[in-house]
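Accompanying notes for the structure given below.
Shown here: the complex without one of its protein chains, the others still in place.
Chain nomenclature is as follows: A and B, assigned in order of appearance, with residue numbering initiated at 1 for each chain independently.
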Amino acid sequence: MTTTLARPAAPIVPVPLAEAAPETPSLPEAPVGRERGAVSPSEWRRPHVRFGLGLTQVVLLALLVVAGLGPMLLLAKFAVTPTQDILSTPLAVFPNGIEWGNLDQAWNRVHVSQYFLNTIWLAVGSWAVQVIVATTGGYVLSVLRPAYGKVIQWLVLATMFVPAVVLLVPLYLIILHPPLLGHSLINSFWAVWLPSGASAFNVLLVSRFFDSLPKEVFEAARVDGAGNLRLFWSVLLPMSKPILGVVSIFAIISSWKDFLWPLLVLKDPNIQPLSVRLPAIAGTTDLGVFLAALAIATLIPIGLFLAFQNHFLNGAGFSGAVKG
Amino acid sequence: MSIQISTTATAVAAGRPRRRSLAGWAQNGGASTLAFAMPLLLVFGVFSWLPIINSVVMSFQKTNLVKPPTFVGWSNFTYVLSDPLLWTAIQNTAYFAVLALVIGYPVPLIAAVLMSEVRRFRGLFSALAYLPVVVPPVVSVLLWKFFYDASPTGVFNTMLGWIGLGPFPWIQDADWAMPSLVLAATWAGAGGAIIIYLAALTSVPTELYEAAEMDGAGVLRRIWHITLPQLRGVLLITLILQFIATAQVFLEPYLFTGGGPAYATTTVLLLIYNYAFANSLGGNYGAATALSVMLAVVLALFSLLYFRLTRSWSDE
Partner (left out) sequence: MQNTKRVAAVALAAIMGALSLSACAGAATPQASAGGTSATGPVALRVVSLLPGSEQAAIDAFNAQVKEFESANPGIDIQPEEYEWKATTFAAQLAGGTLPDVFEIPFTDAKTLIENEQIANLDTQFQTLPYAAKFNAAIVDAGKGADGKIYAVPAKNVYGVGLHYNRDLFKKAGLDPNSPPKTWDEVRADAKKIADAVPGVAGYAQMTQSATGGWQLVANTFAHGGRVQTVNSDGTTTSTLANDGTKASLQMLKDMRWSDNSMGANFMFDWSSINQAFAAGKVAMYTSGSDVYTSLVQTNGVKADMYGLTAMPLAGTDAGVLTGGTMVAMPADATDEQKAAAIKWIDFFYLRKLVDKDRAVADAKTLVANKQPVGTPVLPMFNKEQWTENQSWISEYVNVPLNQMTGYTDTMFDLKLVGEPSQQTQEIYKLLDAVVQTVLTKKDANIDELLTKANTQAQALLDQK
């Protein structure tokens, strides 16, 4: 069970389309305030059930807090603990006071600020490329439907059968010697941005969504004389906000997590993102400062998550609906 | 496995007559359609289709980047197949996959079932469960690596000390390194599965439960006979996806132990990486692509077999 689950890129699974396609252009949301699960409300009132089930739920909550929140709290604590204390008594509560300097050192001396910025740049660029490819591609496959559309669709789907590992070496060599361009893309953000767009999952997600849009709107626009561009820009995109939200969240999260690929193609420390840089300086950075750097690296993903919880959780659940 | 494309309004949506001539085609939106298709075609073409083809081609070549590649037939494949490390890598990867399945498959399911019964604060449960998933994997691995410090003052060892257990070697021991990796990977990934299951669980029609209740079924029977079967589709898909993901595990072995101790955590993907990128004087790209192609074929066959077998069980 790896974190790849949260980013279902290139799994070898043909996604069964069509069945259970939502009729409306909104995402299936977990019904809020569902009246019941397997246990009925009347059963809840029985003391046995209340106690037993309630207890298991409390235990579950405790476990979730310890397992889910615990490591993060520890990280936050270590980020401001002097290194000696971390080494000798890691779980003691600040026996020698708080060391705020760790954060300052991490941000400035270890230049976490720079890698942070690089990570953001990578995420923004990848997001843009993915959105452009998925929306235009989905538009062509789902709305415009040229004769060659089926071929493209099959080719795109075929890539979902291919595990990412197969691309590793040849893609690296293509980045070294790209067709058309005269020089390598190594050490350029483009080496990360462009390949990220080749996500069959995104294209599929978006085209399914477009399929579910009511055709009447398009017909009406056509009748009004809208060309392809106008149809795309003024009619389709505004209706696509939900799916763009899902795609965006996946894109940003998966870019933030990306490790092996940036490791291979971004060799210049100045443009490396956090995920590549942090392991590289682990051996030469003071432990307290290093943990402070780790803490800083988690801030944005966690912050985004807390702010947009619903989107995350619904998006994650939606991906399950797509697969199931 | 056919793709059912919605049959509603093909020509209507496009709104154009059959093409008669190139100019007609261009005038009727064909050129702009092509323009819209360009981003996808270019990006997929250069960064997806081309590498896939190249990888098969390269697996039959010897490439050293300085001189042009030479065709070497099957020798890359025989080299890889006769590498004693390959067998170790396969065993390790299988070990990781099985452990991950045993630990990481039932736990999220049970948690999700319990969580689906929560009536208030379910959002809190979900958020807590999903939190580890949003932490960047590099951070979580580095953090757990620190937690796994094998000296008595390591974080986990300190906790073990509270309950009287001696310091544990964690990743420093060839036998316990892989389970330690699986534990960390499960922590990071379980939340995703929980949320997926939860979403599926909450869409189980409540009438089924009511009907079962009227028939006198207890809670556990309801879960066994209604909840789980309703989840079948999601469960089956998640199983194969998880298997495919764990077959390609790279980050944890690379960052935790570099494949050690004594190759105990060298997985197939780490082996591919080492073939290509870890040799101080030049990579064996032929061997790396040969092994990736073999892995892809194995996974594809496995998936086909899997879907054949589960076709009868699945709802779809």
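One rule holds in what follows: contacts are C-beta pairs under 8 Å (C-beta built on N, C-alpha and C of every residue); 3 or more make two chains touch, one makes a residue touch a chain.
All values reported here derive from a predicted model rather than from experimental measurement.
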- Item | Touch criterion as defined above, residue of B:72, B:107 or B:174 at the omitted chain | B:174
- Note on the structure: Touching the hidden chain, out of A:189, A:256 or A:312, is A:189
- Can you work out which residue in B:76, B:116, B:203 or B:257 touches the chain that's missing from view? B:257
- Message: I need the residue numbers on chain B that touch the omitted chain, in ascending order.
- Response: 26-29, 31-32, 34-36, 38-39, 42, 64-66, 84, 149-154, 167, 169, 171-175, 257-258, 260-264, 274, 277-283
- Message: On chain A, where is the contact patch with the chain that was removed from view?
- Response: 83, 87-88, 109-110, 176, 180-190, 194, 227-229, 264-265, 267-271, 280-287
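Methods note: only the chains that are shown with their structure count from here on.
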- Could you please state the distance in Å, as a whole number, between where the Cα atoms of chain A are centred and where those of chain B are centred? 14
